[in-house]
Structures are given as structure tokens and as C-alpha cells.
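Up next, chain A:
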Amino acid sequence: MTVRAEAIAVENLHKRFGPLEVLKGVSLTAHEGDVIAIIGGSGSGKSTFLRCINMLELPSAGTVTIHGETIAMKKDGHGGMMPADRKQVQRIRSRLGMVFQNFNLWQHMTILQNVIEAPVHVLGVPKAEAVERAEALLRRVGLYEKRDAFPAFLSGGQQQRAAIARALAVQPHVMLFDEPTSALDPELVGEVLTVIGDLAKEKRTMILVTHEMKFARNVANHIVFLANGVIEEQGPPEEIFGAPKSERLKKFISSIH
Partner candidate 1 sequence: MAADTASLINWSLLALEPPGWGGVLLAGLLNSIKIAIGGYSLGLILGTGGAFGKLYGGPVLKDLLEVYTTLVRAVPELVLILLLYYAGTDLLNQLMTAIGYGPVDISGLAAGIFVIGIVQGAYSTEVLRGAIKAVPAGQIEAARAFGMSPGQIMRRVTLPAMLPHAIPGLSNLWLISTKDTALLAVVGFSELTLVTRQAAGSTKAYLLFFCAAGALYLALTLVSNVIIRLIEARARRGMAAPA
Partner candidate 2 sequence: EQLKVGFAAEPYPPFAAPDASGNWEGWEVDFMKALCAEAKLDCVITPVAWDGIIPALTTKKIDMIIGSMSITAERLKTIDFSDKYYNTPTGIIGPKGEDFDATPEKLAGKTIGVQVATVHQAYANKYFGEAGATIKEYQTQDEANNDLAAGRLDAVQADAIALGAFLDSDQGKDCCELKGNVKDDPDILGAGVGVGLRQGETELKEKINAAIKAIRSNGTYDEFSKKYFDFDIYGG
């Protein structure tokens, strides 16, 4: 397992919101091709952890290393930390593809424009090339026909697939998913999970927060159970779901079904 390069390494991450310490020292390493699923109860800090990775939330302590490059942090004067170099953060962010629970597609752009936006305006890819790649991606997620529609006119499942295409368009080192299906009507969940499952088969590095246990089990090669701001237990899916050790995890798994 160690021959593969490290894609992401998070060291001893802490995050507090005022008096509330949400993450109390979380460390996690993802190698190239890893698919890591983060599970845990509501409010356990899963989203916060994911958002700390690309600095949408600023960690209170700890380091994040993406592809060997550690995000430089400095004290912000209020007892917290802030990025030392904003340019570095922007560069690193552009190499992480994030998919949100609420899709967050830009409503004033067509689907195609959504997908080419970051390649063209952040990475500086020539427009023609970006369009070509975007069309290939849209075909892949089954939205080629809808490329000129505006997001508001698509179903939730279609919007989420467009959001995945948008994230893939920056050719990210790592894809981050925050509960990509929990805002969808039950009948639309399947189409999105299929797309994500296909990505996993291609050995794309992914970290995903999900409530879909069956899906996590099938798709991930590593499961992380977060509880109370720490990693309570982690391991391959068979162990976590088949032979959970900690009481908390046992309770969590039984509560799901």
C-alpha cells in the first residue's frame, strides 16, 4: 500500500467554532487511487473536516499537505490560523474537485459554462480546449444534451451530475464529496451514485462523506468513522461494517438499519 504516492495528508487537525471544538486532532492520509468514505453521526464534524482540507474552513491547528505541498499557515491574531499565502491556497484549491450537497451550480451560467468556468478562468486553459473536454465530461455523466440548459431547469440528480462534471473539469488530484446525494429525492439518488461508482472504479482519489452505507461499503477501500471530533475507528469496509470494535460504531451501524 505504501508504494503509491501520498495524495493528501492531514496531520492532527483541530477546528473550533468559538467555545465548541468540533475537530479534536484528526489525522488522515489518502494515497493515489484511494477511495475514502467518512461516516459518522450528524454533527460529528464530517463536513467540517472536508471543508478544512481545501480551507473553506480555516483549521485552528494542524497541517494539510496536498501532493507533497503543505499549506503554509500563520497566526491570525485572534488565536486562530490563516493561510500565509493566499495564492498558494487558490492554486491548491484549483487542484481539488469539490462536490457539494446542494450542487451549488452557478445559476446564471448554462451547464457547459459552469463546467468550463474554472478551467478557463482559474487554470487558463484555452476556451476551445476547455469546451472540448467539458463536452466529453458531460457526455460521460449523460448530460451532453443538456449542455445549454440553465441549472434551474434540471432535476436535482441532473444538477448533481453536472456538478461532478464541473469538479472533474479541473482534472483534480483529489475529488471531495460532501453528502452528494442527501439533497436528492430518493428516486434520483441512484443516477448520481452510479457516476461516482464509475469514478471509483477508475481509481480516482476520492474522499467522500456519505450517509449511504451500502454505497460506502461497495465503493470505498477505506472507511473512517468520525465521532465527537476524533477518528473513533477506521479500516477496510469489511472490518468496519463486518466486525466493528468500538461500542459507538456498533451503535451507529445498528441505528442505520
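Methods note: a contact is a pair of C-beta atoms (placed from the backbone, for glycine too) under 8 Å apart; a residue touches a chain by one contact, two chains touch by 3 or more; residues count from 1.
Selection rule, in plain terms: all candidates are chains of the complex that A comes from, given by their letters.
Given the structure is predicted, the values throughout are model-derived calculations rather than measurements.
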In-complex contact partner of chain A, selected from candidates 1 or 2: 1
For the chain A and candidate 1 complex, residues of the former touching the latter: 54, 56, 86, 89-96, 98, 100, 102-110, 117-118, 121-122, 150-153, 170
